[in-house]
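Supplied in structure tokens, the structure appears directly below.
Apart from one protein chain that is not included, each protein chain of the complex appears where it belongs.
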Amino acid sequence: MKEAGNTSGQTSGQKMLLTMTGIGVFCALMIVLSYQGTLPRIEQLKAEALEKAIFKVVPGMESKRTFRMESDGSFTEVSGKEKDARLVYAGYDKEGKLVGVAVEAAGMGFADVIKVIYGYDPEKEAVVGFYVLESKETPGLGDKIEKDPNFLANFEALDVSLTEDKSKTKNTVVAVKHGEKKNNWEVDGITGATISSRAIGNLLGTSTAEMAPVLHKNKAFFEVKKGQ
Amino acid sequence: MSQLTKDKTGEGFWGNLANSPSTNEFLKGLWKENPVFVQVLGMCPTLAVTNTAMNGLAMGLATTFVLLMSNILVSSLRNVIPKQVRIASYILIIATFVTMTDYAIQAISVDLSKALGAFISLIVVNCLILGRAEAFASKNTVGKSMLDALGMGFGFVIGLLSLGAVREILGNGSIFGIPVFPASFQEWVIMILPPGGFFTLAMWLMFFNHRKQKKAAL
Partner (left out) sequence: MFKKTLHISTSPHLTKGIGTDDIMRNVVWAMLPVALYSVWSFGLGALVVLATSTTACVLTEHFLAKISKKESTISDWSAAITGLLLGLTLPPGFPMWMAFLGGVVSIALGKFVFGGLGYNVFNPALVGRAFLQAAFPVAITTWHPVYAPDRFTTVPSATFTAPFMEPSTVDAFSGATPLSAFKFDHVVTNSYDLALGLIPGSTGETCAALILLGGLYLIARNMMNWRIPASILLTVFLLSGALYLANKEAYPSPDFMLFSGGLMLGAVFMATDMVGSPVMPAAVWLYGALIGVLVVVIRIWGGLPEGVMYAILLGNAVAPHLDNLIRPRVYGTVKTAKKS
């Protein structure tokens, strides 16, 4: 093997240090530049994807306001994205009337945590839309929770009505075997994807049991228009 | 090194085409030294992200870009980098371009970056890239290194595409998202799961080795 130029063996530590620093500085510069260059576009794409999901789960929605849920169950309006906060997205139609609230929920699936967003209509006291944000369910099987039309039809009007005193849901959402749906708070499962269907049923059950009463109580608050 | 490969490729179909040494540097990666089917390098992305033809193509192109850029930089710095710290320098250079590619893919499409996920970042440890930097770019001129990177990169694309195509056709009944079977096609779910990657790679390797043996027997 012939040496490719440099003097082997006797390179001084200084030169090594200098080269590494040089390359390091150059690389850092390149990374910062490409980060700066792509950041606005990446943020925009991510926001668009979330926006699309929100508009998908609240039918008839024309504009949106974002609220942060406080620990005491009240809501504060926020602008833009906030890290580590529980956000809900209230949707309004052309006249500015509240048509639904989009809520994110997560639960353990067959492979990993499934993240979904669903729309809650405080007027109908029902789930009116559903979209899977993140899932690693088995392709061709568990991932049917994202696109199976029969399964998605469950969430056009899923009953989560409240008890008389409005403190909790009358019935908890639960998944049943395919073809055995009798009540409209039950989720008709997918054949061959029992575990994934059940995971969706459970995570919606848990989330709606907690959120539906809170959202319903704050219905009037969401109705109040900002600055008008 | 280059002398050696030239002698090897001086015969057969490619030999006629590859009269000049530079064509040879490009062509050897496509066939004679194909990174997937002959060198069996970079198996992590080969097996993990080839569940559709599109993912295979995107991964292959991303790797080609990183390979090209790192080969150019390593080759032009080959007289500057001291021998003792060369591997660290190469990794630093490769990681930089991988990070840039990662940002670029995120900026191109949310769905694509979701599908490729962590595997873009894992290009850093793809031994194909470090292998070419160490074995070729550090000893050859910038021009030759570029041709080498392009050849190897496209060879990698061919490998990933042929895996992705088979897996998508059997596992999803489509190619590049376009259905090739009637709607009642029964998907072989296993083909888009990890075992399908191993099976398909094994089949292709069997096919190529069988051909090689036949040729050698003649």
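Lettered A and B in written order, each chain numbered from 1.
Methods note: contacts are C-beta pairs under 8 Å (C-beta built on N, C-alpha and C of every residue); 3 or more make two chains touch, one makes a residue touch a chain.
Everything numeric in this text was worked out from a predicted model, so none of it was measured.
Considering the full assembly, B:193 is the residue among B:92, B:142, B:175 or B:193 that touches the omitted chain. When the missing chain is restored to the complex, the residue among A:103, A:116 or A:141 that touches it is A:141. Even with one chain removed from view, chain B keeps its contact list with that chain: residues 181-182, 184-186, 188-191, 193, 195, 199.
In this text, only the chains that are shown with their structure count from here on.
Separating the CA-averaged centres of chain A and chain B is a span of 35 Å.
By the touch criterion given at the top, residues 4-6, 8-9, 11, 15-16, 19-20, 23-24, 26-27, 30-31, 34-35, 37-38, 41-42, 45-46, 49, 138-141 of chain A touch chain B in their complex.
Chain contact summary for the complex, chain B toward chain A: residues 51, 77-85, 88-89, 92-93, 95-97, 99-100, 103-104, 106-107, 109-110, 138-139, 171-172, 187, 189, 192-193.
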